[in-house]
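Note that one protein chain of the assembly has been removed; the remaining protein chains are unaltered in position.
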Amino acid sequence: MAAKLTFSKEIANLLYAMHGNPIKDCIQCGTCSGTCPAVEFMDHSPRELIAMIGANLKDEVLHSNTYWSCASCYYCNVRCPAGIDIADLMYALKRYSMWKDQYKKDLIGPKFSESFVKMIMRTGRSFEPVLAPSYIFKYGTRGIIQEAQTASALVLKGRLPLLPKKIKRLENLKRMVRRIIPIGEPS
Amino acid sequence: MSEKVGVYICHCGTNIAKTVDVEEVALWAGEQDHVDVAREYKFMCSSLGQELIEEDIKEKGLTKIVVASCSPHMHEKTFRTACVRGGLNPFMFEMANIREHDSWTTDDREAATLKAKALTKAAIERVIHNQPLEPLPVEINPNTLVVGGGIAGISAALELAEAGNHVYLVEREPSIGGHMAQLDKTFPTLDCSACILTPKMVDVGQHPNITLLTYSEVEAVGGYLGNFDVTVRKKARYVDEEHCTGCGICIEKCPYKVVDNVFEAGLGARKVIYRPFPQAVPKYPVIDTENCVYFQRGKCKACQIFCPTDPNSIDFEQQDEILQIVVGNIILATGFDLFDVSQIPQYGYGRLANVFTSLEFERMVNASGPTDGKIVLRDLETPPESVVIIHCVGSRDENYHKYCSKVCCMYSLKFAHLIHERLPEAEVYNCYIDMRTPGKGYEEFYNRLLEEGTHFIRGKVAEVSDVARIEEEEGKLIVQVADTLISKQRRIPVDMVILSPAMEARNDSQEVSQLFRMGCDFDGFFVERHPKLDPVATMTEGIYIAGACQGPKDVPDTVSQGAAAAARVASFISRGTVMMEPIRASINQELCSGCRICNTMCPYNAIVFHEDSNVSEVITALCQGCGTCVAACPSGIITGAHFTNDQLLAQIEGILWDVRSNLDLVPVE
Partner (left out) sequence: MKQYAYYPGCSLESLAKSYHLSSIEAARELGLELKEIEDWNCCGATAYFHVDELLAYTLVARNLALAEKENLDFVAPCSGCYKNAYFTNDYLQQDPGLAEHINFALEEDNLHISGPINVRHLIEVFVEDVGFEEIKKHVSRPLKDLRVAPYYGCQLLRPKKDSEDVENPQFFEDLLSAIGSDPVEYGSKTHCCGSSLIITNREAALDMVYKLLQDAANREADVIATICPLCNVNLELYQKQVNREFGTDFSMPVMYFTQLLGLALGVEPGRLGIGKDFVSTDSMQFIMQNPQSS
């Protein structure tokens, strides 16, 4: 009988071998949490999150906003005395929660990432206005107005083209993607 | 000649028997050629196990013995002695390591049993070719060299000298004392470091059995256990030790001051002609030629002018002296360096004035230090109102040193206490990962600090900066740290930060270990022969280690190790001679072509060339049995005793016994 895969093992397996030491090596020193510029906006600090993974608290981890608040500044990485690639762990958790379709509902991050990926499949490049609908409605009326003002000012200053650029060999790019994930048609 | 081999397979309790089917191995061994008797036994090293061997030799007339058990490091000697008691030459014995090399490496019982057979078979095949050899007696020169005059070297030297043995103590700096001389109080009892150290330093200086060579370094080491030839360079002090009375007038009159980066850790100054500290042993000053105006520009000579002795003790023409000494044993006690904290830029040392190292703080709190014991900021005036002490700076950290430095938790607590004592109003914070206070009276010391009101924050400090975000932070050092016990990122504004850096191996430990032909570990600390059972000896006979050069340790541990090393040396000295393994090379002179290839390869210069007969010869007394020449000889006519071709080829045949039988099945074309 195959051994049951615990949540902490599952997460450990998600990290490519070349990304730092196993998260089991964490000595709970808190350097990451002390360093993190976004920690005040996280429901659990990076250190706590690592302890929670170790304790197999799957639901709590999946519903935490910690990794969606990570700015990928990699500051914790370079300081961690245990050589853990904390920022890439955050990426792994984002991917995991998106695959499982389990994440805190009011987050902008997952929706934004999803539309970003779709956009690239449509044009090969990213273009801010296409992305706006994925997050702008979370900002409330005042926020939306502000965004719109900023956008029109940008257009006036010539810093925002009105139409997205497309790459020439977009079809090749799409076929490349299908070789990596051979299921379904990219929309 | 027909050999009768006895084979003994040890269970080692369950250490071996848990993974190796010892009964099966013994049964199988009994069926091998030449094997007369094969047994398994719970503990072969016990007296009952040894008696088994002795009785079998006597009753069954065994000629060769094999024991398959642990590493020869552990018990080769035990079993050889058992053979001797049974009436055999000790070299008629062979050991197979089926523990470290087998049972401890796997859980696979089948594979482990198979490997145990191969290792045992190899030993059986080899032992058949073993020849009787006689151990070589070596006389031990009763003098001992101790390198490094910190508390480790001082303790070792005094133990030996008190027992009536002569010691050469070589110290690189102008005075002995090492790091302990720089400390103020010592934990946990808080006795004054100088008060307990200086009497010992004085004893060393005055002891008739100690030749103290300060401001000196070992340049070359030849020979081996019992007779090492050591070359020591005694650097010129430019002060004549014969006439100098140590009055210190020269120091007073020298017009030039420089920052003292060694003893005062950069916090204070000294004169260009100086004694590191008032209680220095020996008392003679030394001229720092790099900064001496006379040496640099040819003018001044104030020291000479004011020296009151007759003849004058200042000698600008003095030269380095090279001394040759012969010693029987060597104790290395070269101590440690402090980790360079500027490698961790986020802690701001060197950039933020009021970040200090622990050693700077020791000098500062020392009543005879640069601030007369006052705790002050870099301006040397303002006492801090708040201090953070940061533990584990460069220790327990993959990026610097993975190991725990063991003493810094305790001295960080000591610092907190000293601040409470001298500045009762100051707030003191200790930021630690884990509080490590094992030791007699140590945990009690921690409890005392808890009661004294130190703020303990469990978290490794992320950074120290001067970037104020709110008013309270302005003009302060801000220590940013996760307080993991309350899960909060805190920013603590303080006046002073003290870093407790790792204890690391001396920066030249690699070269020193090569000089003495012994090993350094990955971190640069000297390697002991056995981490538990022999922490003072090294893999090189006659060379011992003591103190922080072996790994981070505090004063009590250092002193114990110094004394232990001395005791080991003393026991050799009192024996007068030791029996050395007769594992030596010999050249078959009839076949030697005189090519001389081996002559230059021998690392011990043990091969001479006879011009008249055009052959080389190994001087047995100098040969260390390393085997370099055996491998190098193009005619293959150098033999290493106990490592003959016959023995080694038979051993290889033995280890491949099952492979060979499989190969036999393949028809040869």
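Per-chain residue numbering starts at 1, and chain names A and B are given in the order in which the chains are listed.
Rule of thumb we're sticking to: contacts are C-beta pairs under 8 Å (C-beta built on N, C-alpha and C of every residue); 3 or more make two chains touch, one makes a residue touch a chain.
What you are looking at is a predicted structure, and each value in this text was computed from that prediction instead of being measured.
Colleague: Which chains here would be touched by the one that got left out?
Modeller: A, B
Colleague: I'm checking contacts with the chain that's been left out. Which of B:Leu377, B:Ala468, B:Ile597 or B:Leu656 qualifies?
Modeller: Considering all chains, including the one not shown, the answer is B:Ala468.
Colleague: Which residue from A:Lys24, A:His63 or A:Arg95 sits in contact with the chain not drawn here?
Modeller: A:Arg95
Colleague: Quick one: which of A:His63, A:Lys100 or A:Lys165 touches the chain that's been left out?
Modeller: Only one listed residue reaches the unshown chain, and that is A:Lys165.
Colleague: In terms of residues, what is the contact footprint of the unshown chain on chain B?
Modeller: Counting over the whole complex, chain B touches the hidden chain at residues 344-346, 351, 465-469.
Colleague: Since one chain has been left out of the picture, which residues of chain A touch it in the full complex?
Modeller: Touching the missing chain: residues 16, 18, 37-38, 40-41, 68-69, 71-75, 77-78, 85, 87, 91, 94-95, 98, 107-110, 112-114, 116-117, 120, 124-128, 131, 135, 139, 146, 150, 153-154, 157-161, 165, 167-169, 172-173, 175-177, 179-181.
In the analysis below, only the chains that are shown with their structure count from here on.
Colleague: Averaging only over C-alpha atoms, locate the centres of chain A and chain B and give their separation in whole Å.
Modeller: 50
Colleague: Which bits of chain A are touching chain B when the two form their complex?
Modeller: These residues of chain A touch chain B: 21, 27-36, 39-40, 44-45, 47-48, 79-83.
Colleague: Under the touch definition given earlier, write down the residues of chain B that touch chain A in their complex.
Modeller: 346, 392, 396-399, 433-434, 458-463, 480-484, 487, 489
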